[in-house]
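Mind looking over this structure? Questions follow.
Yeah, one chain of the complex is gone here, protein chain that is, but the others are all in their spots.
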Amino acid sequence: MDLGTVTQMRDARRREQWRPGDAYLGGGTYLFSEPQPHIRRLVDLGSMGWEPLEVTPDGLVIAATCTVAQLNRFTAPPGWQACHPLIEQCCRSFLASFKIWNMATVGGNICNALPAGPMISLTAALEGEATLLALDGGVRRLPVAEFVTGNGRKVLREGELLRSVTLPTYALRSRTAFRQGSLHRLGRSAALVIGRHDPADGSFTLTVTASTPRPVRLWFPLPPAAAQLRAALEQAVPPGAWFDDIYGLPEWRRHLTLRFAEEIRAELTTAPVAPGEE
Amino acid sequence: MAGTTRTPTNLTQGAKADAGIGASTLRPDGTLKVTGEFAYSSDMWHEDMLWGFTLRSPHAHARILSVDTSDALAQAGVYAVLTHDDLPTEHKKYGLEFTDTPVLADGVVRHHGEPVALVAADHPETARRAAAKIKVEYEELPVVHDEASALAEDAPLLHPGRDDHHAHEVPHPNIVHRQPIIRGDANAAARRADVIVTGEYEVGMQDQAFLGPESGLAVPGEDGGVDLYVATQWLHSDLRQIAPVLGLPEEKVRMTLSGVGGAFGGREDLSMQIHACLLALRTGKPVKIVYNRFESFFGHVHRHPAKLWYEHGATRDGKLTHMKCRIVLDGGAYASASPAVVGNASSLSVGPYVIEDVEIEAVALYTNNPPCGAMRGFGAVQACFAYEAQMDKVAAELGMDPVEFRQLNAMTQGTIMPTGQVVDSPAPVAELLRRVKALPLPPENQWESAGQTADVRALPGGLSNTTHGEGVVRGVGYAVGIKNVGFSEGFDDYSTARVRLEVVAGEPVATVHTAMAEVGQGGVTVHAQIARTELGVQQVTIHPADTQVGSAGSTSASRQTYMTGGAVKNTCEAVRDKALQLGRRRFGTFHPAWATAELLLEGGKVVTDGGEVLADLADVLGDDVVDLELEFRHRPTEAFDIVTGQGFGHVQYSFAAHRAVVEVDTELGLVKVVELACAQDVGKALNPLSVVGQIQGGTTQGLGLAVMEEIIVDPKSKVRNPSFTDYLIPTILDTPTIPVDVLELADDHAPYGLRGIGEAPTLSSTPAVVSAIRAATGLALKRVPVRPEHITGV
């Protein structure tokens, strides 16, 4: 839709004073889908020319302007078993279709900070670290799981921009499992749960999103037993803390989450079948 | 910007010789629609036009203490700001059945989103911003939210002093209309029953969700009148309501139908028509109004949510003994079509079954909830969900197969309706059920194909890796329904068609001009087919629908092919007679058959019914033009008696049956509808391709009601989900294969024996899907739409 209050479009390459009412524009798929009465100027990041995806010794660096379509096409180097099929599964969890993938960006999805943001789920589950740039050149880094603090809330300061998210190599070498439930095809997720089993140190991490207002992470030094996982989850998300909106009652989200957590636990504690064996 | 005004145009289609009735002739507007050139109401454009915007109430029930428009008027680019006080005549309300709806709120608002003020400005954003500057002071009032609060002794009265034609019949002023039906003695019959089954059911508020937003363009005329281009369902009904408010005679309000992006009942009531005309006449400039989707959810009525209580009895041999029911429809703040919906729900509440002893009551309430009115199915949808659930329940109680049980009690030609009306044309209820049952079932476990891993797209939850096939249960369900066709209860419904036959470039051509609102159903295609069949011409031009020709009635009640198709046929027959008279005068002396034989027009020629060619039609006509405009009526109906409900109330009945196959992940509560097959009797398929398309579309709307669609209204009577993000209509990933089996058993009272078809598929589709989910889960599922928490029980 038209954003009637916007009076200026700026090229982000020109560093200018940040004003109240400024907003960074990535793909526009969220900004333009809702009225934005508080926004006066859009700062278009499209012209920054950041490399969408970079394989580095530290891991995978995803530029904030990387589109969902570009991320979905990423072919991981050998050994990064976490990437497939998890990346595609998360991309498909978007509330919408290919047309959104072509414009929506990873950074945009993370900065919207909605519970059902699949890029939040993906990057938080893979230990993603967000790099934030301030207008004065200062740089901050923090885990994605700490970047999002609630439904639509994140720790971004005025004029600060999300430059990239780095997924560390050790996480990319992990084994992952994914479960997601939504009311209907391509509906906004009611629950999205990702498990990560690290072959290097044997630890097990569960990341819960969509059924909670912000990502909830449970870490165990070794894979827990079913009852232990369940108890930890119930304690981490007490009654009243489950997310409630038109996409699912809190009770149903809890039901889905507990079930998904157990399925993931079971999947990741079963030895994987080697190709050729059946 | 291209300078031409974009308005509707003639649709001319020459065609192959086999493009008369019964052929799957292609749409004459198809090319324009696929090139993006078809002019919908939101595409209208005019030099100098202003944009209108409507300020709406944020409250469901409130007194308006003051309205200050000064800041809005002061904004640059604003040409007018109007409130109730600016209405030019003493006619300040409108309405389909009761004139109870204020053009702009008069001191009180009765529902969330009620129009309060209008702004005209030179840019839509300017108009929106100016509207935001209008200061309205509200005093919130207690909300009437449900039956208890509506019918309490001290309930706030939505319309105190109402003086409509039902006002003195209803037991409480917050009841819009009540229709009881008593036939036989239900209590006595109940004593014969071996089993008695009761149930309480609920149907949520569905929305028509037509894609083309409410929109149109009003152009002030030099004669003080106005030209209005709008998407609507009945031009003349709009006209009748618009003209008095503007203080203009009807001839000075010239309406033309612009392209309609779907309707499904949601455009029967006025939306922006009067508003745009008021702004245009006030500013002296053309005014365009386009609602966005958010506003659209507030800008039209919805389907009545309903609570239904039913009791059936049956003897061990499977015969139904009696039926009692009470149906409560929530009509919201204004009456709209509620009285007619009540009449429908009531008279069709038995369903297509033989039950001689019944006690029925249907009411619609006034509340502060969103106004409800016509939506495809019109009261019969709600009743069908309940009675079909009951049929499954009774069958189960008797240990009988649900389809056989229905067939044993099925209506046939000659059955008497609960209103005393005899069903005097074929009623193939048992046959329709037989046909859907006989279809082979789709293969199980579609997600496994010969050892390969699951194609997750085929599973419930689909693309999202929600389930891997374990815990998924298949269920199959059946349902059948009865819908009336046409306007009922004594309404003098008619349609008009003007047909012109002349010779152009040596070829006889016909022009058909009606006021019929083409909303996608394919009426324009059928009119051309009828003209070809009746007049033997190839080229037919369909004139844009406007008020320069007589009323065609509403595009609703599944009536248009019957009524306006019937009118076109009727006028063509008269045109043919006139043409033959011309022929007799010119050529009568050359061949005795002119005087003695039955003559037809075929292939551009006058032929005897033995096939002998007497003359070319072009020669018969020469320079003469035959141009006639005639009205067409169906047989009359009667009102339902206000105590007994008896009366010959309906024009025609229409029947459809569905079989649904679903797969349910019982652990997660997710449903995938695998197949939704339909068998329907259409009397005569004038255009088979269109008929199947309509049936598939109606079936899908029923699927939406079963598992996806509901307008959520909170306890303060406010709408919580006015967007396609939050009101989910079926996408192509939600729809199953929809095989359609078409029967053609003629109704001899109707033109070509046809039956109206548009609504019947929306009735039985919903209960068939829910029946299948019940079969898969064993759950009672008494409410639609079914949601995951109903299945998982959390």
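General observations
When the chains are written out, they are named A and B in that same order, and each has its own residue count from 1.
We take it that contacts are C-beta pairs under 8 Å (C-beta built on N, C-alpha and C of every residue); 3 or more make two chains touch, one makes a residue touch a chain.
Operating definition for what follows: contacts and distances are computed from a predicted model.
Its record in UniProt calls the unshown chain "(2Fe-2S)-binding protein", which is the match among "(2Fe-2S)-binding protein", "NADH-quinone oxidoreductase subunit D domain-containing protein", "Nitrite reductase large subunit NirB" or "Diol dehydratase reactivase subunit alpha". Within the set A:12, A:76 or A:103, the residue that contacts the chain not displayed is A:103. Checked against the full complex, the one of B:260, B:280, B:364 or B:599 touching the unshown chain is B:260.
In the full complex, chain A touches the hidden chain at residues 1-9, 25, 27-29, 32-34, 41-42, 44, 46, 69, 96-100, 102-103, 185-186. Counting the whole complex, the residues of chain B in touch with the unshown chain are 1-2, 6, 24, 26-27, 29-40, 42-43, 45, 123, 125, 208-213, 259-262, 264, 290, 292-293, 455, 457-458, 463, 519-522, 689-690, 692-694, 696-701, 723-725, 729-733, 735, 737-738.
The working rule: only the chains that are shown with their structure count from here on.
In terms of their C-alpha centroids, the spacing between chain A and chain B amounts to 43 Å.
Across the interface of their complex, chain B is touched by residues 1-2, 4, 33, 89, 92-93, 95, 178-189, 246, 248-249, 251-252, 254-256, 259 of chain A. Residue ranges of chain B in contact with chain A, taken from their complex: 124-125, 128-129, 292, 461-466, 667-670, 708, 712, 720-721, 725-726, 728, 731, 733-734, 787-789, 792, 794.
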